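The complex is shown incomplete by one protein chain, all other protein chains being positioned as in the whole.
Labels run A and B following the written order; every chain starts at residue 1.
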Amino acid sequence: MRVGKFEVDHMALLLVFVPVSIVLEWVHADPVWIFAASALAIVPLAGQMGKATEYLAEHLGSGLGGLLNASFGNAAELIIGFFALRAGLIDVVKASITGSIIGNILLVLGASVVVGGLKHETQYFNRTAAGLGVTLAALSAIALVVPAIFHLVVQGHPEPHERELSLEIALVLFVTYILSLVFTLRTHRHLYVGESSEETDEALGVGAWSMRKSLLILLVATALVAWMSELLVGAVEHAAHDLGMTNVFIGVILVAIVGNAAEHSTAVMMAAKNHMDLAMNIAIGSSIQIALFVAPLLVFAGHVMGQPMDLVFSTFEVVAVAIAVAAVVLIAMDGESNWMEGVNLLAVYVILAIAFYFLP
Amino acid sequence: MRVGKFEVDHMALLLVFVPVSIVLEWVHADPVWIFAASALAIVPLAGQMGKATEYLAEHLGSGLGGLLNASFGNAAELIIGFFALRAGLIDVVKASITGSIIGNILLVLGASVVVGGLKHETQYFNRTAAGLGVTLAALSAIALVVPAIFHLVVQGHPEPHERELSLEIALVLFVTYILSLVFTLRTHRHLYVGESSEETDEALGVGAWSMRKSLLILLVATALVAWMSELLVGAVEHAAHDLGMTNVFIGVILVAIVGNAAEHSTAVMMAAKNHMDLAMNIAIGSSIQIALFVAPLLVFAGHVMGQPMDLVFSTFEVVAVAIAVAAVVLIAMDGESNWMEGVNLLAVYVILAIAFYFLP
Partner (left out) sequence: MRVGKFEVDHMALLLVFVPVSIVLEWVHADPVWIFAASALAIVPLAGQMGKATEYLAEHLGSGLGGLLNASFGNAAELIIGFFALRAGLIDVVKASITGSIIGNILLVLGASVVVGGLKHETQYFNRTAAGLGVTLAALSAIALVVPAIFHLVVQGHPEPHERELSLEIALVLFVTYILSLVFTLRTHRHLYVGESSEETDEALGVGAWSMRKSLLILLVATALVAWMSELLVGAVEHAAHDLGMTNVFIGVILVAIVGNAAEHSTAVMMAAKNHMDLAMNIAIGSSIQIALFVAPLLVFAGHVMGQPMDLVFSTFEVVAVAIAVAAVVLIAMDGESNWMEGVNLLAVYVILAIAFYFLP
């Protein structure tokens, strides 16, 4: 209860950046400040969205609740992506997808494993569930690798059909995601039951919420995230330029951290309480949701909006995702973790972040 | 007995395409029809060859029988490859090797895991045997990656020695294959014993065969496969052109499915009966046989025939094999399978097939 309460208060402090962003935008302040303020504002909003979704999901029963969680669990990333797509910032959209995938399985999981491992010599988790997780994560990596290699091979060809290829691959990913929901929510749901809902509620600090309150919070937070995302996207190019960073670095590292900060704190908290299954589930599950649900939706949206959004990620993004997936496979396949495995994940994240920073 | 019988009848229907192909060839019909008819004719012939080999192998004892199985188990692919090689269709030869490898470990195994998984919540198989299988499959991938990367690195160099490189690598693969036979048939054969031969016979529908009948079927089917392969290869270029497909797509997807249809139906049947060890063995074993036995033999044959057959596969073929092997490693290493893992394998296959289709 205490941890939860503290967490809410902690979040509440950052909510001050919602009005701050609006004021800064209104007075046409330096885009760097608007970028920073709206980014900080999204952190607690995404956190509240996540908690409200979690609360509603649990009280709607496993079927409908699971679906809600599966479609709304990364709504913040989807909204940011949508506004970036509308603004034509295709490279930022792709970079934030890449960044969310590698951020969740390297930074979030790495930090969870280190924090959990400092308190518990060896932590255990369900190998079958973790196995499906990393296999789906690998599928995402493959879905990114194929169009990138295709792009390299067909370079210079007059009619490369890359958009059709991306659209069809996005469809395959989307169908696989739907089937994975059937697996986790229906045929093999017993693999994913671990925690009682009271414990999770308490850990999340939503023990005293009601359905009504949750729904209200979800709606308000979603609306505000949309507003903040519009400010963030509007400021990103100027901010990147002024900070001497590339759009890709901003997307891969900063936007991804902002969008996943809530998952981050929850996963670390769960790992510290030795609920490693939940921590893995949050980190890997979030990556998978981004790759198999958010990314295809953005490809479909790009197709409808006439924005040239495909799945042809840059060479370095593809390599980064492949490396991240390989690292998490090594860590997750044996059903055990210790702090050194977390250090390895973080080391890989830092190496990739350095490379993205220096990338011209 | 019923399943077996039905299977034989089912096959028997397709045998009508043997005379059909011959007539079509004789009247100089449209190559697309000759291609289709001879492809359909090979399916039941390859199936009969497989069954006869299996029957003979079982009744010759594990030593000689294992050797027969190991050398004749993919004779159909070898014969098709040989005729394509003689006709100078090196890209079709390579594409059918690639396609057989990815088809067996993604399509055949994927379908088996899905069908088996729909009937049984979790299926189990011997991890050590599966481990050796995927390790040998990984070796095949490496043997394909090395010459391709070598090719990229030495591009433009006057004297690239690629033929020598391929010949020596083919030799290493061949020796490894021989040693793997020593492992499976001699030093560790207990790992591969699962099924009684009566059960397998019944499942294959060869319960009532005799040695004499099997040998006769094997000889006749082999001769007919050779004839049909010659027709198939003679029609492939025209057919590809008329269908608006590339030689590579035809080889990777169509020829490979035709050559492996028999393995496909047997593996799926075994998985449905919860003999997951046998299903894995057929799918992965067939891939390995193609890579470590059929491919080297075709390289040696090309060397003797003066056809420039090497192991320098195209970038996309190498990537496809590497992806397929990575996917099967993830699925096979834990000794368990469920239907969602099969869906993943099929999703990877579909993604690769789409990419091969759009490849110019």
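Here is the rule we use: contacts are C-beta pairs under 8 Å (C-beta built on N, C-alpha and C of every residue); 3 or more make two chains touch, one makes a residue touch a chain.
Quick caveat: nothing in here was measured; it's all calculated off a predicted structure.
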| item | value |
| --- | --- |
| Per the touch definition above, residue among B:L132, B:L224 or B:I323 touching the missing chain | B:L132 |
| Residue of B:L15, B:A37, B:A111 or B:L165 touching the missing chain in the full complex | B:L165 |
| Residue ranges of chain A at the interface with the undisplayed chain | 121-122, 314-316, 319, 323, 326-327, 330-331, 333-334, 336, 338-341, 343-344, 347-348, 350-352, 354-355, 358-360 |
| Missing-chain contacts mapped onto chain B | 127-128, 131-132, 134-136, 138-139, 142-143, 145-147, 149-150, 152-154, 157, 159-161, 164-165, 168-169, 172-173, 175-176, 179-180, 183, 187-188, 329, 333 |
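Definition applied: only the chains that are shown with their structure count from here on.
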| item | value |
| --- | --- |
| Chain A and chain B: spacing of chain centres that average the CA atoms, whole Å | 40 |
